[in-house]
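Note that one protein chain is taken out, while the other chains of the complex remain in position.
Presenting subunit A:
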């Protein structure tokens, strides 16, 4: 029970004050209306209560008791809700990993499984995916800074965090919803874990191609590294789904989103102009890098317009 007592002190009440039901009802009504002023007038009311006995004395006492009890109840409810929802111990089991396990899972995320007729095991762990998302944010920041991306509303950091976490959480939820529709055997945590580890390929690709501005290299990495991690995720999902149509829908969506995200990250946050080669490398440019400038005019124009369009939408 709360700290306030349930017994109302009536000793200040004069005998002549009415205790009929109508009076009590009226009193309660007036008390509820002036509850907010109770705290402010508490000091004044107390002095008045000592002298002015009767109705006002009772109202002051009752009002304070009611306000006190309401505060206690509200506080108890708020603390109960807080301890239920903001308790990070709910997430503790998902962080129970050893460094060896994390390393093993990172390497496994690049190796597509061959057995798709038997449901593959997915570890429901959130440490690795969280670290990979943060690493991706750091790499993205680096890419944005070196390409002088100017974000007019908001900060570079906000954009990077929003993009990476938004992709991880949003696409996971979307694919989980699709999996629910297609009757696939996967839980939300497993989906978060799977997609998080799939970002390992993205991290590697972006880390390499933000530093070496060579477009053919990016396409090779996109297909090779990105493709491998996508294949792994797709294979695991296929092994947990029955039915050809469902498999096609689920895996097609995931593959498309994953590959397109890597494409988007490269082109939106990385200036696609040859001039940057000059500003960064200076006079000591090794000869082979000059070959990157000899991209056929058509594809260059396409890339430039794509980049401009994406930059406009940012």
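Heads up, the rule we're going with is that a contact is a pair of C-beta atoms (placed from the backbone, for glycine too) under 8 Å apart; a residue touches a chain by one contact, two chains touch by 3 or more; residues count from 1.
Everything that follows uses one rule, which is that contacts and distances are computed from a predicted model.
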Report summary line: UniProt lists the protein of the undisplayed chain, choosing from "Phosphatidylinositol glycan anchor biosynthesis class Q", "Protein YIPF", "Exosome component 7" or "BHLH domain-containing protein", as "Protein YIPF"
Report task. Among A:81, A:111 or A:157, choose the residue that contacts the chain missing from this document, as touch is defined above. Result -> A:157
**Report entry** Which of A:97, A:204 or A:217 contacts the chain that the document leaves out
**Finding:** A:97
Query - Contact partner of the left-out chain, one of A:127, A:200, A:218 or A:269 - result: A:127
Query - Hidden partner chain, touching residue among A:66, A:113 or A:138 - result: A:138
**Report entry** Positions on subunit A contacted by the hidden chain, ascending
**Finding:** 88, 91-92, 94-99, 102, 127, 130-131, 134-135, 138, 141-142, 145-146, 148, 150-152, 154-158, 161
